[in-house]
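One chain of protein is taken out of this complex; the other chains stay put.
The chains carry the letters A and B, assigned in the order they are written, with residues numbered from 1 in each.
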Amino acid sequence: MKVLIVPPNSLILFDLVERFGHEPLSVMAALQERIENREIESPPMNITVDVVKKGLKYAAIEIPSGIRGRLAIYGPLIDAAEAAVIMEDAPFMFGCVGCARTNEMMKLLIHKRKIPVIKLDYPNNEDEAKAMVAKLKAFLEGLKK
Amino acid sequence: MIPENETRYIVLAPDSEFTPGQIARTIHAMNFDVIVKETCFGVVVMGKREEVRRLVTEIRKIDPNRIYTKVRGFPVGDPRRCRAHKGSRPGFAQLEKEWKDLVLIEKGLQCMDRGEPVPEIKKREKVPVKELQKICREG
Partner (left out) sequence: MIKIAQLSCGTDYSAVQTEIEKAAEAVGAKMVYPDVDMEKINSAVERFGFNPVSPQLKLMIARAYSLAEKRYDADAVFISTCFRCAEAALVRTELRKFIQNNTKLPVVTYSFTERTKAGQLLTRMEALVTIVERKELLARERQVGLTMGIDSGSSTTKAMVLRDNKIIGKAWTPTADIFSSAETVVKEALEQAGYKLTDMEAIGTTGYGRFTLGKRYNAKLVQEELTTNSKGAVWLADRQKGEATIIDIGGMDNKAITVRDGIPDNFTMGGICAGASGRFMEMTAKRLRVEITELGALADKGDHTKVPMNSYCSIFGIQDLVTSLAAGSTIEDVAAAACHSVAEQIYEQQLQEIDVRLPVIQVGGTSLISGLVTAMEHTLGTRPIVPPNSQYIGAAGAALLSSGFLEGR
């Protein structure tokens, strides 16, 4: 199943989703397509004004451009997702996921899709990590049934 | 169009007994048709998607709970993301943090492997106002 990870660039979530037998939908993979397109010349990530405009599908013009640009990339991932894993309180989310408002908006858009979603707490110690991994594993195995 | 190439971080947990150099040599020895570059966290590999995924499956087997992986948006050595060229890009700090916490994830995976009971985590709740009032009065 296509499982969207939030934060969409998380190493931990990407790895665990794949490890437990699903296809993680991540922002890196979404960006790879743009980055490797040599016809666009807008480094570093080849995000152009047209991409930012596509963000209007998710947020109106009065919303800062950075939010619209991010949503233009995340939106299609959300649309394609069959399930989602959301890690709450991830301690640091930079770059792609550096804008807190966009991240909240992303959760709302996932919520509206009415797909299976699991919310996890970022682990701060071994016990929490054990609980987190177990909860995620159970969710991902459940998706296969 | 989905590009047929894929670039991957192969990340070694901080307590891994392997060095990035060893992993790179192992990949070479396995004769995968990919480009391999060592980094501080492990290696970055780039090649045809199927080849990279086959490599990921194989390399994980070496040390399943201490080898992690995710896709990378930029190809190996892309000047747009080169740290030496312009200083670190934002995503670097996140990777650093997640890398450090892989020791915790490893414990979680071990717990699953061994079928140990999963600890119950109680969320810290805020003290109800009534309770707080009581504490204040007593204090």
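Here, contacts are C-beta pairs under 8 Å (C-beta built on N, C-alpha and C of every residue); 3 or more make two chains touch, one makes a residue touch a chain.
Quantities reported herein were computed from a predicted structural model and do not represent experimental measurements.
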item: Given A:I67, A:M87, A:L120 or A:L140, the one touching the chain that is not displayed; value: A:I67
item: Hidden partner interface residues of chain A, rising order; value: 41-45, 47-49, 51-53, 62-70, 73, 92-101
item: Those residues of chain B which, in the complete complex, touch the missing chain; value: 86-90, 93, 96-97, 100
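Rule of thumb we're sticking to: only the chains that are shown with their structure count from here on.
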item: Interchain centroid distance [CA atoms averaged], chain A/chain B, Å; value: 16
item: Touching residues (chain side chain A, partner chain B) in the complex; value: 7, 9-12, 14-16, 18-19, 24, 26-29, 31-33, 35-36, 43-45, 91-98, 121, 123, 125-134, 137
item: Residue numbers on chain B that touch chain A, as the complex places them; value: 1-3, 5-7, 9, 11, 56, 60, 68-75, 78, 80-81, 89-95, 97-99, 101-102, 104-105, 107-109, 111-112, 116, 118-121, 123
